[in-house]
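Just one protein chain is left out here, and the rest sit where they should.
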Amino acid sequence: MIANLGYGALVLTLIVSFYGIGAALVGLRKNKPALVDSARNAMLLTFPLLTLSALSIIYLLATNHFEVEYVASVTSRSMPMYLKVTALWGGQSGSLVFWSWLMSAFASAVTLRKWDRDREFLPWVIVVSLITLAFFLALNLFVENPFTRLWALPSGQVIEAMLRPAGGSLYFPSDGRGLNPLLRHPGMIIHPPMLYLGFVSFVIPYAFAMAALITGRTDDRWIRLTRRWTLWAWMFLTLGLVLGGRWAYDVLGWGGYWGWDPVEIAAFMPWLTGTAFLHSVMIQEKRGMLKQWNMVLIILTYALVIFGTFLTRSGVLSSVHAFAQSAIGPLFFAFIGITFIVSISLLMQRWNALKAQNQMTSMLSREALFLLNNLLFLGILVVCFWGVIFPLISELFTGQKVTVGPPFYERANGPLMAGLLLLMAVAPLAAWGRSTYQTLGRAIWKPTVAAAVVLVAVIISGVTNIYAMIGIFLASLVIAVTIHQYWRGIMARRKRDGSNFLAAFTKLMQRDPRRYGGYLVHISMAMLAIGIVGIEMFQTETQGTLSQGESLELGRYTMVYDELAVFNTNDARNVARAVVSVYKDGKPVGELYPRRDFFYDSQQPMTIPGVRSTFADDFYVLLVDWEEISSNSATFKIYHNPLVKWMWVGSWVFIIGTLISAWPEKEKETAPKRSQHRVAAAAD
Amino acid sequence: MNEETTNNPVSEVPQEKTGPQWGRLAVWGGLLLLMGMLAVGLKRTQEGPVQPGQMAPEFIVTSFDGQNYNSAELRGKVIVLNFWASWCKPCEQEAADLEAAWQYYADRGDVVFLGVDYVDTEPEALGYLTKFNISYPNGPDLGTRISQAFRIRGVPETYIINQEGMLTHTQIGPFTSLAQIKAVIDPLLDQ
Partner (left out) sequence: MKQHSTFNLQFSTTIIFLLFLAVLAVPVTALAQDAEPYAPTDDEINAIAREMFCPVCENVPLDVCGTQACAQWRALIGEKLSQGWTEEEIKQYFVDQYGARVLSEPPREGINWLVYVVPPVAFLVGAYVLLKGLRSWRQIEPESTPLVNDEISDDYVARLEDELRKSQ
């Protein structure tokens, strides 16, 4: 029986994990490399085992095995096959298995690398990864078992159990309850895997950091080894966040992409520390400073990953991100506690060994600016963390719930984010060690003029909002500075070998992918900022009830209500779909089809907007309500969202930038490692 | 965590001079505070609604016509506390049964029915009461205080409190019949 097979595989994985942990520890203590190798094999074995388990769930999902409780809770007969398969991460227990599977894939990939020069890390990396894995497996096996089946007892009662209860017989519901309709969206299908990928891949740098602390090899080796892992983790996490925003924009029908919901913030917090980490490790690589701080950041990131998962899944915070109330809270709580205590103790023990080899020389150096960047990121973290946790505190002391909503976060984080933009413009121009105002000024005046031109253009176009002006100016400054940097690089290269523009550009990217990929990421962040300024500060909306043929106006747009059709689909939806024509300045620019889908199996509606998207603005129509019978009149809500498209385009730029940045550099890996400076220079 | 994030840079620098002692203390203290807070939050989530066997929270219902019903003053009587709302479809299923139960016990004088209108608007609520001819006192859940005290998860939920102020039965979701309501109240009266 497939359910038993999958369950058995999970049990076996847990046993193998425990064996691996034990073998690695004993191997270390008794100094037996064979045992460590065995632990490594155990690590590798978890992957096929978990694959088997995940495939079992997918098989059960795809073949309508509704006697399995998880299958009944997330699928129904009418769902298309691709949704049945992806329902693997549509519910608590299945997504935990998926989490473990990804985790095991990453950890296995890490253990497969050549360890010749870093043998002392290997057992500890295995131990840390396997402990994390074992924890998630334990959650699956003891609390959230995806393979529990439904049994009918002689008394007529139906219960959930893994094993057949006395006198029980399998109970087959005729249909499942179906996936939450909000999750039936392409964005939602890839959003969780991306987030999970980001989350689990941060386990790797953390495992290395712990290995470094435990073994006492506290030079920057662990950072160099995990740089690419960290970048991948960071990329997936960012994509997960962006896709979540896209999903909210397309499906939730609030005309926005980010609602400062506690669960969104829970995923955002590790991103903040992760981004700070990505920057501050460079200081350690270049200057041998901030070793302690980097440890703090990676521990914090890992802790926030676990903490975020805990917040999302334990039901401590109420949120639209519905994971049902669950009993996994206490286990998670214990795990977080242990993680914190062990990591902090280790860090304190090695605190003095982590002292800096170098000193800060100038307030204007790149490292000083990076520290400022870290301060800002942590400032945002404090705001987010405090905002998320405060309702708990308030309820504790006053017994009354409060909401900490978007206005709080926007007001508090706005200036910090503007500061980050400014740093993004200045820091790449500052040299390591020491810079002067003169050199900085020379490097920045041209881009500043360019950004000022943009600002003037924006003001002429009628923008009066001072915050918007600041935001647009800073974002343009970042883009101008970065393009100028490319330009200087390309020109210098052309001067030297006379190559053409494109060749020089490619050469530049090849020569220093980390730097120029990073610049591309900066540009993408500025584009994101432009989109955010657009929607946050210039969003307008209106709502009205129209009869057929009547129109609603918003700014330069006019929307005419043409018709509405209500019909049933063969995948158990009732769809109300309106046809509206959109005119801009009186000229027709197209038809949109806002609709409301009602899902019979889950009895939930879903509002899908009609969106016309251009680089200047989005015209976003929601069908709010309509007259059931005549469908003569209908209520629409329309939003005008300027510049949003820049966000989505920016995220593509972001992917390209991160990929370039994470591209393997052959020569560097073979360079002699212990003589630092030349390598460090090449690595910038 | 808050303490922690701000303290880490602290301990990064001055520990060479002052020693890391106070920094360590602050980190552990911050951690303890954070975990304590989480623990309390978690406990609340895990607890769910107030459980039978516990003392019911104190409450005052101010009815739509201005009468106060204080749980402390109602000691000695059985209280049937029903949370409902006019926008709540399942509430309508039990409305008639609840009223019938009230009619059944009203003459005895030792059973009190109280309706608490959760997150609702008054005109619609009054319309609902008229529609189902509900005659026992009902009032708004001012400041959502009563629902928070009972930690309800939704409506309808009904709490049966005995003469000593102890919760004896929790009904999550609607009652399905008059008999079901009687079955949870009668045992309290026979004592």
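Side notes on the structure shown:
For clarity, chains are labelled A and B in written order, and residue numbers in each chain start from 1.
What we mean here is this: a contact is a pair of C-beta atoms (placed from the backbone, for glycine too) under 8 Å apart; a residue touches a chain by one contact, two chains touch by 3 or more.
The model shown is predicted, which means the values in this text are computed figures rather than measured ones.
Here the chain not displayed is in touch, across the complete complex, with A, B. Only one residue from A:85, A:375, A:560 or A:656 touches the chain missing from this view: A:375. Of the listed positions A:52, A:85, A:190 or A:412, the one in contact with the omitted chain in the full complex is A:412. The residue touching the chain not shown here, chosen from A:390, A:538, A:600 or A:663, is A:390. Residues of chain A in touch with the missing chain: 252-255, 259, 261-262, 286-287, 318-320, 358-363, 365, 368, 371-372, 375, 378-379, 382-383, 386-387, 390, 393-394, 397-398, 400-408, 412, 416, 431-435, 488-489, 491-492, 495-496, 511-512, 541-545, 605, 607, 635, 637, 677-678, 680-682, 684. Residue-level contact of chain B with the missing chain is found at 2, 5-6, 9-10, 12-14, 85-87, 119-121, 124, 140-145, 148.
In this section, only the chains that are shown with their structure count from here on.
Separating the centre of chain A from that of chain B, both taken as means of CA atoms, is a distance of 36 Å.
If you check the complex, the residues on chain A that touch chain B are 290, 292-293, 296, 300, 314-316, 325, 327, 329-330, 333, 336-337, 340-341, 344, 348, 351, 355, 375, 378, 381-382, 385-386, 389, 392-393, 395-396, 399-401. Against chain A, the residues of chain B that register as touching in their complex are 1-2, 4-6, 8-9, 11-12, 15-16, 20, 24, 27-28, 31, 34-35, 37-42, 44-46, 48, 143-145, 148-149.
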